[in-house]
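Yeah, one chain of the complex is gone here, protein chain that is, but the others are all in their spots.
Our next item is chain A:
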Amino acid sequence: MSVSSLASFEYLEGLPGTTFRRLYLQPSTALAIFRRMLPHLDLELWVHPNSKSFDHALTLPRQPTEALSLLSRLHIVHITARTRDEPQVVSLTKAFGSSLRLALTGGGDHQSFGVPSNDSTTADVDLNFLDDYAQMQWEGILHFVVSSAGEGMRQGGQGPTAAVKQLLESGHLVTRARHSGGGITQAGFSFLLQEANAQVWTLLLLWIKNAKEMEMDSVDVLSFLFMLGSLELGRAYSTTTLTASQKQMITYLVDFGLVYIPPSTKNQFFPTRLATTLTSDATALRSVAAGFNAAHTNASAMKGFIIIETNYRLYAYTTSPLQIAVLSLFTKLTTRYPNMVSGRITRESIYRAISHGITSDQVISYLSTHAHPQLLKASAAHGGGPVLPPTVVDQIRLWQIENERMKATSGFLFLEFESQKEYDACAKYADEIGVLVWRSDPKRMFFVSRVEQLRDYIKSRKIK
């Protein structure tokens, strides 16, 4: 399961119950959540032989599983409290059950799956166009994240809008503070390492958090997103049925590349692949650039493209400016050929990455997830050894450690004891319970990592 859905769930779990009740009024939301949940759960629960209807209550034979507790946190099921006489009972919540039934049977008049626009559709909006559009918008954002480091934007007007830039900054994906190196941050680099789908969710959740400040209804916003996920790619939908906050929101979605609005017909919108895959799982496994390539070419081999040698030279089979920009964060690039770039990892280049807050582990995980099939083949030939040359991996880690000589331990300093005896006893006790970090007998002071037990101990000594 992709990281993205976990992130979105985490957010959802934090919402109050009333929000859920309102959310589940929309069958599209119920369906979307159901779809997202599926891989998490044993299907047995849903198609339990005894469950004649969704409303049927299940008795739990054993402790609620993690999946069940997740369901209950999402207010999908209701679990009765454990008592002595009755076993625990699980039942679907009313709102979710009825909405899901509506969604599955296709009944009702809720319009939550969007209203196809009946206006004459613009002829030139086809799938390729939408993919290109989405790619351009999204890569523009990624590019901004990457190349805000150092040189600034070289895109020449293709960058994201000011609103998006501000969003990225408030989400601490990039920073403008020059003194800390500027540009991309550690969070930003993690963001880059995610799959496209996860990236979209990260950005959307950031935006939702901000949306509250804009006094938009988060239920409206969420249900709109879930609705987007169930729309059909390449089809025009009408904007007339949307609520006010949803209309406001759609302009942002245009910035993200989730939605395309033809300039000629303002009351139409086309969801792009980024939007329609929001709640599905099948396409979530694509990486940044490969995701788009895989969508219209059979570039399954494109997945791994980096070869790193024991002499720290790095060769990347890529033409994507975005990939090159990512590589340039931690590599000294030297030459670019039509289908390959070469460079080398140096101490300086790693230092530069570290100064942006990118950790050595992130670099290593980026390299290993994008390792060229040849590297994988070689490691398989050696009985599944490490994919990257171990010496290089070690060296990258060591380069980071080199600058981390100081290790901070948070804790508490005890000093000014009344007597040597008191000091000895306390220090001894602290040592016994394993919290003592440092002591200096001549100065009669010591440092502990946790204070609770010691505090009680000292109190009890005082009482005596």
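Please note the rule applied: contacts are C-beta pairs under 8 Å (C-beta built on N, C-alpha and C of every residue); 3 or more make two chains touch, one makes a residue touch a chain; residues count from 1.
Assume contacts and distances are computed from a predicted model.
Asks: UniProt protein name for the omitted subunit, picking from "DNA 3'-5' helicase", "SCP2 sterol-binding domain-containing protein", "Exosome complex component RRP45" or "Peroxisomal targeting signal receptor"?
Replies: "DNA 3'-5' helicase"
Asks: Tell me which residue among A:Gly234, A:Pro271 or A:Pro389 touches the hidden chain in the full complex.
Replies: A:Pro389
Asks: Kindly state which of the options A:Ala325, A:Val435 or A:Val448 is in contact with the chain not pictured.
Replies: A:Ala325
Asks: Going by the contact rule already stated, which one of A:Asn128, A:Gln374 or A:Gln420 would touch the omitted chain in the full complex?
Replies: Final answer for the missing-chain contact: A:Gln374.
Asks: For chain A, which residues touch the unseen chain?
Replies: Listed in rising order, the touching residues are 143, 147, 151, 154-155, 307, 309-313, 315, 319-322, 324-325, 328, 333-342, 372, 374-375, 378, 389-391, 394-395, 398.
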